[in-house]
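Below is one structure, written out as structure tokens; the observations come after it.
So, subunit A:
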Amino acid sequence: MNHTTGPVAEIRDLRVEIDGRAIVDGVNLRVRPGKVTALVGASGSGKTTTGLALLGEYPPGARVTGEVHRSADGLVGYVPQHPAAVLNPARRVSALLHDIARPQVRGLPRAERRTAARELVLRSLSDAQLADGEALLRRYPHQLSGGQQQRVVLAQALLLGARIVVADEPTTGQDALTKSRVVGQLAAVAARGIAVVLLSHDLDVVRALADEVLVMRAGRVVESGPVERLWTAPRHEWTRRLLDVQRAAAPRDGTGIEAAQPLLNVLNLTAVHGRTTVLRAPHLALHPGECLAVVGRSGSGKTTLARCLAGLHRDHDGEILLDGVALPRSLRHRSRTQLAAVQYVFQDARASFDEHRPVLGQVARTAVRLRGADDRTATEEASATLGRLGLSDDLAHRLPGELSGGELQRAALARALLARPRVLICDEITSGLDTVTRRALLDLLAGLVGDGDDLSLVLVTHDLDTARLAHRIAVLDAGELVEQGPTGRILAEPQHAFTVSLMNATAHLEAGSRFRART
Partner candidate 1 sequence: GGGTDDAAEEGSSTPKRGGRLRAAFAGGGASETLDPHLANLFADVARAKALYDKLADYGPDLSAQPRLAASWESNKTLDRWQVTLRKAAFHDGKLVTAKDVLYSYRRIADPEQTFRAKASLEPIDLDASRATGDNGIEFVLKRPTAEFPNILAAFGAYIVPENAGETSDLDTKPVGSGPFRFVSFAPGRSAVFRRNDDYWEGAPHLDELEFVVANEESARVNALLGGQVEYAHELNPTTARAHEGKGQIEIVRLRNSAMQAFCMKTDRAPFDDKRVREAFFLIADRKELVDGALSGAGVVGNDLFGKGYEYYADSLPQREQDLDKARALLRQAGAENLKVTLDTSAVAAGFTEAASIFRDQAAKAGVTVDVKMGSKDSYWADILDSGTLCCYRSGAMPIEAHISQRLLTDSTTNATKWQHKDFDALYQQAQSTRDKTERAAVYERMQRRLYTEGGFLIWGFADWILGTARTVRGVEAKAPANTLDWARFDKVWLA
Partner candidate 2 sequence: MSKSPRASGLRSFVARRLLLGAAQTVAVVLLVFALTEALPGDAAVALAGDQPDPARIAAIREAMDLDRPAYERLADWAAGLLHGDFGTSLASGRPVAQYITDGFGPSLLLAALTLALLVPLGFGLGVLAARHEGRLVDRLVSGVTLAVYAVPEFALGVLLVTVFALKLAWLPPTAVGYGTDLLGHPAALVLPVLVLLSRPVCSLSRLVRAGMVDALASPYAAHARRYGVPGARVRYTHALPNALAPAAQQLARTVDWLLCGVIVVEALFVIPGLGTVLLNAVAERDVPVVQGLAVVFGVLTVVLNLGADVVAHRLTPRAGVAA
């Protein structure tokens, strides 16, 4: 390591206070060129706030003390936790990228600018692991899958050519294959001498990428140091817990469940966007008390499948039967019982909340509307459920904009749970959670499934670790349902070539191999 290079940015004794409550307190951070500095820690511990401080941005109404220095003048690349929000809904992907490419080709003769800019844009797309860039360029952000949106934002950051890139959960929405490539790309970025600040829950990614790690908890940095040291000899109790829970829960045993009548039966499902077919699922069944994981690469149609089940994607053919009765295609035509029976937790939690009303009220409405509870009971129940998910009352009374990414995800889950659903579809609900919280949450879900009140779970996930919780796994590739079977078998002896590659990639990342080219 080259220690002679001075930091390009530095935070000294940063304290961000809102309503007298410190959400970041006494944080020190040095960002060096060519190095990857990672912030890990519990959900809501202040990572995003610290990251934004590097950009000179603070939550509205915050009182800030301490110092933030950026020696590198110019721009800072930023990949936010919720990429959808920063993608202008009225502009095509190409416009969004060209805006950034344009200043960089300003030096060229006028005639060459267009092609040069286009080249840059296409390169950035492929750097961000978006194949088929040409086609994507013509789309609007809402026509992309969650992971694709995230990579478009990453492409923007790469295109910017900044000396610092702050990446907030850049891999949450990505499957293992893509994730490993994104990690590789970030490593390459660092190798170019750019300082990368990585905010992530994904310890595999952190381990693979980071030079320096800061562990945060409740706004404070509890421990920091080189990645190797931290992993081998964590000093703080919290760090140890965070790293510990890595491996857990063996594959579930799904025997016996298959025998029962399927709760949800999907027959000959094909879903289209416009004229493109993005999903083909000839047969898929979910039994009472069963947990089904849906895995697949980003953009493979997982969300589309989930939305079909939830009645949010009308453009589909085929049948979805609940208890043998066909569910109306659109949730507008579903009865309250049907609505309550199938609940969906959105991939983008932030976008699924009404930004003008406190979270608690919004969560409680489910019980009022779908179960006929009165306001008071509903609120109490909501607050209890949120509490079980680790969200205090104080948090629950805030507006969605004032919650961290992981906190919102849990609130969204609580909102669905309050319907006492029979089928709960969770779209990447653990992506924004630290290992500790994730574990707790998954345990809670597992408990609900096991409780025998016939809750069945559909877990849409990239995280094989999470998928391990399921009884069965279904694998999607480019819209095709390529394989499904008991978790144990799929994990141990995948049959389809695609599944095999997915497993390998995961193993690769987990092995913690360093992507970074060492200087």
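One rule holds in what follows: a contact is a pair of C-beta atoms (placed from the backbone, for glycine too) under 8 Å apart; a residue touches a chain by one contact, two chains touch by 3 or more; residues count from 1.
With respect to how the candidates were assembled, all candidates are chains of the complex that A comes from, given by their letters.
All values derive from a computational prediction rather than experimental measurement.
Enquirer: Candidates 1 or 2: which touches subunit A in this complex?
Expert: The candidate that touches subunit A in this complex is 2.
Enquirer: Quick one: in the complex, what on subunit A touches candidate 2?
Expert: The touching residues are 55, 57, 74-78, 80, 85-91, 95, 99-100, 103, 135, 138-140, 142-143, 156, 160, 274-276, 307, 311-314, 330-332.
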